[in-house]
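Have a look at the structure below, then the notes.
Excluded from the complex is one protein chain; the other protein chains are retained at their positions.
Right, chain A next:
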Amino acid sequence: MLSKREKDLIAEVWTKLIPVAEDIGSDALTRMFATFPGTKTYFSHLDISPRSAHLLSHGEKIVLAIAEGAQDIDQLAVSLAPLQTLHAYQLRIDPTNFKLFSHCMLVALAAHMGDDFTPVVHAAIDKYLSAFAAVLAEKYR
């Protein structure tokens, strides 16, 4: 459960990240591919080498989707319906990968924000990413 304060905090953090969406998203992805090489299998059709055009644009899409969802967290189940269908029915991403990605996104944020990524911010973002991932994985079965 996210409190009102946490929801405001989450929206504030992600809004600030919109201008650097490409950097943050591609950094999180590169971290995931390096630390959990199995995740690369889903991207075999793309060039995912560090700083490639595909990687940057995919990273940007992900961060923008997360930032947009943060504007109205209570409506995630509705606003994410298209992404849910994509990940569950078309891409068929093994849902364990969502945890791996969330962790790498947290590390990317920590490396970007430094000590501003306080334990309180960390806790709020972790809960939000879990909620986001839960919606993406909900339709699986």
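In this section, a contact is a pair of C-beta atoms (placed from the backbone, for glycine too) under 8 Å apart; a residue touches a chain by one contact, two chains touch by 3 or more; residues count from 1.
Keep this in mind: contacts and distances are computed from a predicted model.
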Between "Enhancer of polycomb-like protein", "Polynucleotide 5'-hydroxyl-kinase GRC3", "Hemoglobin, beta adult 2" or "General transcription and DNA repair factor IIH subunit TFB4", choose the name on the UniProt record of the chain that's been left out. "Hemoglobin, beta adult 2"
Out of A:A11, A:L56, A:I73 or A:M113, the sole contact with the unshown chain comes from A:M113
Looking at the full complex, which residue from A:A34, A:A77, A:L91 or A:A134 touches the chain that isn't shown here? A:A34
For chain A, which residues reach the chain that was dropped from this view? 27, 30-31, 33-35, 50, 103, 106-107, 110-115, 117, 119-120, 122-123, 126
